[in-house]
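This part shows chain A:
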Amino acid sequence: MSLLSLFVLIPLLMLLGLWMAQGMKQIRAVMVTGASLLLGLSFVVLGGYLSERAAGNTAEMLFMADTMWFAPLNIHYAVGVDGISVAMLILSSLIVFTGVFASWKMDPMPKEFFLWFCLLSVGVFGFFISIDLFTMFMFYEVALIPMYLLIGVWGTGKKEYAAMKLTLMLMGGSALLLVGILGIYFHSAPEGGTYTMNILEIAQNQMPIGAQRLFFPLTFVGFGVLGALFPFHTWSPDGHASAPTSVSMLHAGVLMKLGGYGCFRVAIFLMPEAAQELSWIFLLLTGISVVYGAFSACVQTDLKYINAYSSVSHCGLVLFAILMLNQTAMTGAVMQMLSHGLMTALFFALIGMIYGRTHTRDIREMGGLMKIMPFLGVGYVIAGLASLGLPGLSGFVAEMTVFVGSFQHDDTFHRVLTIVATTSIVITAVYILRVVGKLLYGSVVNQNHLALTDATWFERVAVVVLIAAIVAIGVAPLWISNMIGGSLAPVVEQLLK
Partner candidate 1 sequence: MEIRLEYYLIISTIMLFAGIYGFITRRNLLAVLISVELMLNSVDINFAAFNRYLFPDAMEGFFFALFAIGVSAAETAVAIAITINIYRNIRNIQVHHLDTMKH
Partner candidate 2 sequence: MSMEYAVLILLLPLVTFLLLGLVGTRFSARTAGLIGSGVLAVVACLAYVTAWNYFSMPRVEGVRVPVVPLNFEWLHFTDQLHIDLGILLDPISVMMLVVITTVSLMVHLYSLGYMKGERGFQRYYAFLSLFTFSMLGLVVATNIFQTYIFWELVGVSSYLLIGFYYTKPEAVAASKKAFIVTRFADLGFLIGILLLSYFTGTFSFERLTSGDASVFADAAGVTFLGGSVIAWAVALIFIGCAGKSAMFPLHIWLPDAMEGPTPVSALIHAATMVVAGVYLVARLFPVYFFQAPEVLVMIAVVGAFTSLYAAVVACVQTDIKRVLAFSTISQIGFMMVALGVSGMEGHEGLGYMASMFHLFTHAMFKALLFLGAGAIIHAVHSNEMKYMGGLRRQMPITHLTFLIACLAISGIPPFSGFFSKDEILAACFEFSPWMGGIMSFIAALTAFYMFRLYYNIFWAQPAVHEPGHEPHEAPANMTIPLVILAAISCVAGFIPFGHFVSADGQSLTTHLEGSVAVTSVVIACVAIGIATVLYRKGTNPVPAHLAERFKGLHKAAYHRFYIDEFYQFVTHRIIFRYISRPIAWFDRHVIDGALNGLAWSAQRLSYAIRGLQSGQIQQYAYVFLLGTLIIVVLVLWV
């Protein structure tokens, strides 16, 4: 039993535990125990990873385990992590952990809710540890489907429409993706060789350029849909707006990262030449995403929509940076994933908590909440500041790495796009401050809100953990940036070949 498989096993055991749990107390006990174990495990893996690296282990992936699964197709259950996956694992476990606290008072059908929630986690964790395309794709889809019911049953507003739209669009993405994966598989070895799904082995073999040209766009768009690539992002605003709190958290925080991670791990790593050739198309699209999302966010009135469009912008930046195809920008991309994951989760958690009290998400109907619920207010301000890239919080580190990295190209096209992307920091400031100003500051709009209470202890746990993580990355980014950057070296090497 490899260490990494525990990431899949623990949520599965949680499923089992939930199945047997009676009453809310037991459900919570199962969830908290499981989530804490996952969190602990991710830090154990982190520690192990860093110490292995410090000890001079230069293997591309660590903690590898490999079991033959479907021999006729040479499909393995293969796991392994590098610095990027470790970062993603930590992000996921943090958000699962806080998500549990954010949905402490789930109602109705808490058991079912958490069952699907755990299934979602299985997919997420499985995806990040997989190094076999098939396993990866399987976990990817495992993570998608629970969304339908989580939104459809426990959501709010136009939940059925949103759930359906989200599911179908993401399935559309995975349809493209599957063709891409099959294409990669059948070009993974020279004629007559044994085809393989193992990413590391495929990378050893140069795919023919013709095939790369065909399958790179498919794979990239396939993952890009989940990464909110313009114009395939429209599932995101509706989906996030309708989803229950912890689902929004997990979805925006982690699931959207699957897209970015996949783009990079599969599309770019395995098809570097096509990536070089075709990156400009997607750079344009992602460049649009970045600015477009930010502008759209400026005029929204629903808190969740604002954040959803902001996610479009920030996730656009992730893909944008990945497509810059150099180590610095890609490091920035991964850090942006981390950072966006944490802060958007924080945002959604806070929005959920505010909504739970005021029963509205329309910023026009709220005001002066800072005075009524200072804890949530301060949390919101911190999340906002992280989002607009305040130094000392994670957003700054990520964005600056992205911008500096993107600027290392010496042609006008990349430069101009980078400058366009940087303008988003101003627009972000505009919409964040607009919300903060309307929502938290000023006088209380609705007198009924005066009777509302501040955060409860479990809500505080969620918020504090997330803020702590955001600050930790923002204050001491070097180790994590080095960890990620080091793991990107093989990718960059591929690109330079």
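Following the convention adopted for this analysis, contacts are C-beta pairs under 8 Å (C-beta built on N, C-alpha and C of every residue); 3 or more make two chains touch, one makes a residue touch a chain; residues count from 1.
Selection rule: all candidates are chains of the complex that A comes from, given by their letters.
All figures in this text were calculated on a predicted structure; none of them were measured in a lab.
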Candidate from this complex that touches chain A, chosen among 1 or 2: 2
Of all residues in chain A, those that touch candidate 2 in their complex: 165, 169, 231, 233-234, 237-238, 292, 295-296, 298-300, 309, 327-328, 368, 370-371, 385, 388-392, 396-397, 400-401, 403-405, 407-408, 410, 418-419, 422-423, 425-426, 429-430, 433-434, 437, 440-443, 477-478, 481-482, 485
